[in-house]
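Of the protein chains in this complex, one is absent; all others appear in place.
Which chain is which? They are A, B and C, in the order written, and residues in each are numbered from 1.
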Amino acid sequence: MTDWNAMDDEDFRQDVRRFFEQKYPEQLRYPLQRLRWAEIKGWYLTLAEKGWLAPNWPVEYGGMGLSPAKFLIFLEEQERWGVARTPDMGMTMVGPLLIKHGTDEQKAYYLPRILRGEHIWCQGYSEPNAGSDLASLKTSAIIDGDEFVINGQKTWTTLAQDATHIFMLVRTDPQSRKKQEGISFLLVDCASPGITVRPIANIAGHEEFCEVFFDNVRVPKENIVGEINQGWSIAKAMLSFERITLGSPKQSQYALGRLELLAHQRGILEDPVFLDKFTALQLDVADLASAYARFADVVRRGEALGPDVSLLKIWATETYARISNLMVEAAGAAGAMGGKIDFGAAQIDVLGNFYYARPAPIYGGTNEIQRNIIAKNVLGLPS
Amino acid sequence: MTDWNAMDDEDFRQDVRRFFEQKYPEQLRYPLQRLRWAEIKGWYLTLAEKGWLAPNWPVEYGGMGLSPAKFLIFLEEQERWGVARTPDMGMTMVGPLLIKHGTDEQKAYYLPRILRGEHIWCQGYSEPNAGSDLASLKTSAIIDGDEFVINGQKTWTTLAQDATHIFMLVRTDPQSRKKQEGISFLLVDCASPGITVRPIANIAGHEEFCEVFFDNVRVPKENIVGEINQGWSIAKAMLSFERITLGSPKQSQYALGRLELLAHQRGILEDPVFLDKFTALQLDVADLASAYARFADVVRRGEALGPDVSLLKIWATETYARISNLMVEAAGAAGAMGGKIDFGAAQIDVLGNFYYARPAPIYGGTNEIQRNIIAKNVLGLPS
Amino acid sequence: MNMNTMNESHVDRDDERRLLKDSVRAFVERTGGASRARALRRCSPGFDRSVWREFADLGWLAVTLPEAYGGLNLSLAEMAIIAEGLGGAVAPEPVIEAVSLAAGVLSHAGGPLAEAILPQVIAGTLIPALAWQESTGSYSPDAVATKVQTDSQGGLSLHGVKAFVPYAEASDGFVVSATDACGLVLFWVPASAAGVTLTHHRLATGASVGRVTFDHVPVTEDNRVASADTAARALGLAIEEATVLASAALVGLMSRVLDITVEYLKVRVQFGRPIGSFQALQHRAVDLYIQRELSNAALADAIKELSANGNSSSAHGAVSRAKARCSDAALLICREAVQMHGAIGFTDEYDLGLYLNRALVYSAWLGNSDHHRRRYATYWKDRAQGVAA
Partner (left out) sequence: MNMNTMNESHVDRDDERRLLKDSVRAFVERTGGASRARALRRCSPGFDRSVWREFADLGWLAVTLPEAYGGLNLSLAEMAIIAEGLGGAVAPEPVIEAVSLAAGVLSHAGGPLAEAILPQVIAGTLIPALAWQESTGSYSPDAVATKVQTDSQGGLSLHGVKAFVPYAEASDGFVVSATDACGLVLFWVPASAAGVTLTHHRLATGASVGRVTFDHVPVTEDNRVASADTAARALGLAIEEATVLASAALVGLMSRVLDITVEYLKVRVQFGRPIGSFQALQHRAVDLYIQRELSNAALADAIKELSANGNSSSAHGAVSRAKARCSDAALLICREAVQMHGAIGFTDEYDLGLYLNRALVYSAWLGNSDHHRRRYATYWKDRAQGVAA
């Protein structure tokens, strides 16, 4: 078995790059939307076969066991080549969760099934009245004999229609004094009776989110992760790494490249007014990439990220939105046309970028929440 | 005596315009800062002699008795010609206040002295800890026999060093339940023992503001205006007209003209990038002028202005600030030079505009307060 | 209110306009507002022909057309009220596109074709489209590659490709701009003419926009709407008017989006408080409100200027000012509305997406804010030079 961490960084990068370039399907590069299971399944299984599905899991659980530094290289190459996200909640969330907090039985049962592509997980956090204020969630799980009985509703569950399992936060103690207490972490089979999944189309016409309804869904007691009523602190600890991936400059860099191509095709790249706006965005992206690299160094050194990492998510998503706005403007009369549009030799999906830039400042903790975090935990401003 | 209101609007406008053009000192046109008494006294007395000091006071009190429509024409011509504000608190605030709420004795004593240029008034509202939160003012006035005894401090008092009198809000009932209650309106002679005036220089180097200290200052009881502890509602009612004058487009129009001249002299008026920014500001100013005209129509019809007038102050002051920012940028290497700078044939005070644009969003109720007003009283958003 | 009776009444103009506004609002409420747009999108022809007939009955298709053709000869201000009201309900019927723009060109050009076609437009039985832009997307009426060719027998034919023709698939005929040896000409070509082919593209709203190919389409002098200066004037004025009406539609839709958003801020509770009590959101909402008010002001000026001074450079300036402000404001308000709603604002089943898409369409149509800022600068430079000269 290869000890990846022993490899020279550059050699490792070349290996990863070669694999992506050779094996990743060309037509799936840089998708604007999340791909459905039917589209991405082949790639998922290719990764599984290679043993590369779970780069940052320890080797003993079937992962690559990459150090933070190597894992970042892996992610960078993935983004560089425009490799789509798989339904990766099993790898990014459930695996690390179980490795840290799971019982031996849970690990033995679930982890291999994730790596075989047998279990596809989705995340049941948000509820209709618990969005930014996630801790106010109401979906209840009441112990009845050897089982929890779940009632309630989750929403904005990404690709639940493709998932076989859902890991979710539920309220197990409705009497708790603080809303953050009394929340537990449950693993649930989506085939359980009483679960209904309703896809929600977004404004781009894709069914990326779902509502998931729970009507007396019975789940074995041993499906709890960690202690009862301790789910909130577990969930919170898992969010830290997400904040740096949401702040990656790659999306903006890719969009900037499309914008450049569009402007070139329309003959306005040399137009001084356009060029000035474009240059300002180039600088925004370059500075983002540079700030990102500084945080990535922290991860690479194996240190914990501070609350200041929230600035990446704010700047990355708002920069992407500005780029997509300029793309609409630069398209001129074609700026309202849906789908891929012919600009001379190039086909560009102007509105696709515009639409996908919309939710970016919302998901993963809205930018308002991120600003609150910096105001309180970095600047020390009072509540 | 001329019945101005009977005149045709255009004839009236021509009369006013002619007077300003003939009599107003050329070197005092469009001053960036407020003029000191020594500079503006001559013009003040010219206006007094003409009987035009108090355009909107009723004729019986020595004013011109202009209707709202005619008064707006008067103001428009004043702004068009760049006529400076005189120390006009006597005319704009004290006069209307006394005419509405004053005793016969107060009217008989004060009004003629204002019109003769004998009494120059300043406004004592703000305190070090009562800025945006004006109603939390603490300067106390305690009745002792036939007098009030004032102790405390006012600040940001414009041109107090030139004033003979100050009209001020004081706390006469420290026990009142709500902070807005227990406030009274007093007229005070600045020559009273115990008053100290300390001018404060601003970042442009001018002493426009003062601190005014009150140390056992004794004021006759009859110097109160209105009922005791009713000062807040009187003061509030007086602010409504201020909000439209603070929203006038004239300052921005003038600054835009200077910016155009600067750009012309520097040869960048045809530069597409500059021109694009300049055009955006032209549109901002044109739309401001148009919105202003809609509110002016309300005044002209003699109707009360709603809370939506706050939008003018926000947009006017922030547009002026943006123009002054672009002026600094357009000046290039000369953008950090103080005072008037030679740009070919023209002399332009780049930083003067930049400095004077700074406090504009602050005074007359900060733009944050104005936004709160619109949020609550126009959009009906909850507290 | 049926507008056909409007001329005869003796109420004053303000009251008339208030009644018209109420009438549009009543229609919108009765017919279900945005839900109608939702039901009709991505279908062909993308709007409701029975509603179109209702518009005809209400007189809305006749507002600005001259009495000579059976029109009401009312002003642009009345038409703007209709555009704003329909914009607020994202009504999909191409009133501005077919009536104000395409029929507007015929009306300004006058002549036998106007006499023949406009009464049918007013009756709602014929829907015209204007085919003027080429695939470069230029907004200059002079940038015409489409040609009228004369064959050896003196027969005429029209040859070229027109792009960005809204609702081309629903149109009964096209007013086509082209050039012949003498300059700009306008021809009327029935959609069914030989050599006319359409390809469609979907706009953000789901409505179709056509690319119309005229492949040596035979025409006669009877098809000629106008030539040279008359053609340029008619085309230019109708485009200005349609631009103002698109601005009015944008004002209508941004107002509705602002209302929806403010309402959501009041009722949506997070952290135990309505989110509209959070000051950061309040101030953002206020900034949107200010943009709406500025849009209103700019629109009113454009209506006034264009009504008073026709195809003048000061009118062009005012029109560009309005279109630039309204386009930017509508897009800003829609984008911010999505942000302030959170995830629900991004769902297809919530109405915001319909408004956002309409804002995209009308802000791009007839020139986006970038285009109109540049045009304003040209107008301003011309004026400055005129003053200097």
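The working rule: a residue touches a chain if its C-beta (ideal position, glycine included) is under 8 Å from a C-beta of that chain, and two chains touch if they have at least 3 such contacts.
If you're wondering where the values come from, they're calculated on a predicted model, not measured in any experiment.
> Looking at the full complex, which residue from C:283, C:304 or C:381 touches the chain that isn't shown here?
That would be C:283, which touches the missing chain.
> May I ask which residue of B:67, B:132, B:196 or B:216 touches the chain that does not appear here?
In the complete complex, the chain left out is touched by residue B:132.
> Across the whole complex, list the residues on chain B that are touched by the chain not included here.
Touching the chain left out of view, chain B contributes residues 126, 129, 131-133, 136, 155-156, 200-203, 205, 209, 273, 321, 325, 328-329, 331-339, 341, 351, 354, 358-359, 361-363, 366-368, 371.
> Which residues does chain C use to touch the chain missing from this display?
Residues of chain C in contact with the hidden chain: 278-280, 282-283.
> Extract the touching residues of chain A with respect to the undisplayed chain.
Contact residues on chain A toward the absent chain are 275-276, 278-280, 282-283, 286-288, 290-291, 293-294, 308, 311, 314-315, 368, 371-372, 374-375, 378-383.
Heads up, the rule we're going with is that only the chains that are shown with their structure count from here on.
> Between chain B and chain C, what's the gap in Å when you average each chain's C-alpha atoms?
Distance between chain centres: 44 Å.
> Calculate how many whole Å lie between the centre of chain A and the centre of chain C, each centre taken as the average of the chain's C-alpha atoms.
About 41 Å, centre to centre.
> Averaging over Cα atoms per chain, report the distance between chain A and chain B in Å.
54
> Among the residues of chain A, which ones contact at least 2 other chains?
Expected reply: 273.
> Give me the residues of chain C that touch two or more other chains.
Answer for chain C, listing residues that touch two or more other chains: 374.
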